[in-house]
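Shown here: the complex without one of its protein chains, the others still in place.
What follows is chain A.
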């Protein structure tokens, strides 16, 4: 009796342990005609938080299911948390097989041997051949190696404007700071918000500052990040003063630092704000809301000469990032192949479904709908763009990134001076 009880308990224990340990990523396979095929489950960490980001993932995952039916993806939704969840995964040795990584994570994980170098895979899979020549900067990290397969391309910060509001109120499209101040005054007199911005997010305040910094020095915040320029350079103090002056004149809505995207975009989309700052990915939403009334303008400069000189020096740009592979995955080859496939499909979705030709890789397909007129204009501008800078998330110096995000948001507050701005950046770069 005792013996049979022991056998029974042992069986239960073994069964239990087997069940508990069933997170093995290789399952027993799906019966196929003519034999069994191994199904491999890969954990993937990707954006999947709203209709926009879900579309990318669903499209790429569906394509993967057709192309590689032996691969099953286990999605982990990417948190909007400055990468802290991913860093925690890395610290505990639990990184997903494939993860969406930006410059910050690449730099950190590279040092700690958490990210797989993909040079050989990119070579083998001819990923380089798929790249747009103008987007090679999104493929190579600072050390000239590949750590992620990009899809986003070089993106830009645009100042959108409502053509109808400008026309109806007799306001000229501003090319200089003085003209922008005139426009602010004219719109305020009519009860229209001159420019809407979701300044609760600090990256967009950095972009706003960068817009004005590029008028003096096309390298903008990227120059500071790379160490080519210093905060004490005249350009940076002057740009800070421009933002302060314009905000004091009433450029932004009241409580701008507490507006989220939905609130700020609604002001522009509903015709209550004349201008709006966002990346070029806003083109689709603005066109949907305003149709032909929406356009983008070239950034106003301190004077006409500087306006002409830096007209096509854009804020924004690209940085290394995309789908990366964990150095500790059990399925390095397969994960690299899937990461590359997902990146290509993300770009394909953006090009064909989202109406954006701004992608890192070539897409050999026709778009599902014609590009929006603003996108066509931007596409015509792109070959003539003289320089780009960086988005806040593309900055390589994390300390500087945090400092400029805080300091550029401070520029929107009363009592914060350009000198203080410069001094705060200098402290961060020490």
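Criterion: contacts are C-beta pairs under 8 Å (C-beta built on N, C-alpha and C of every residue); 3 or more make two chains touch, one makes a residue touch a chain; residues count from 1.
Heads up, the rule we're going with is that contacts and distances are computed from a predicted model.
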Worksheet item: What is the missing chain called in its UniProt entry, if the choices are "Dihydroxyacetone kinase subunit DhaL", "Ferredoxin-NADP(+) reductase subunit alpha", "EF-P lysine aminoacylase EpmA" or "Binding-protein-dependent transporters inner membrane component"?
Response: "Binding-protein-dependent transporters inner membrane component"
Item to complete: Pick out which of A:119, A:179, A:303 or A:406 touches the chain that's been left out of the picture.
Response: A:406
Response to the item:
Which of A:114, A:175 or A:310 touches the missing chain? It is A:114
Response to the item:
Of A:42, A:221, A:256 or A:390, the residue that touches the missing chain is A:256
Fill in: Residue of A:52, A:81, A:167 or A:308 touching the missing chain in the full complex
A:81
Worksheet entry | Contacts of chain A with the absent chain, listed as residue ranges | 81-84, 87, 90-91, 104, 108-109, 111-112, 114, 200-202, 253-258, 398-399, 401-402, 406-407, 409-410, 412-416, 427
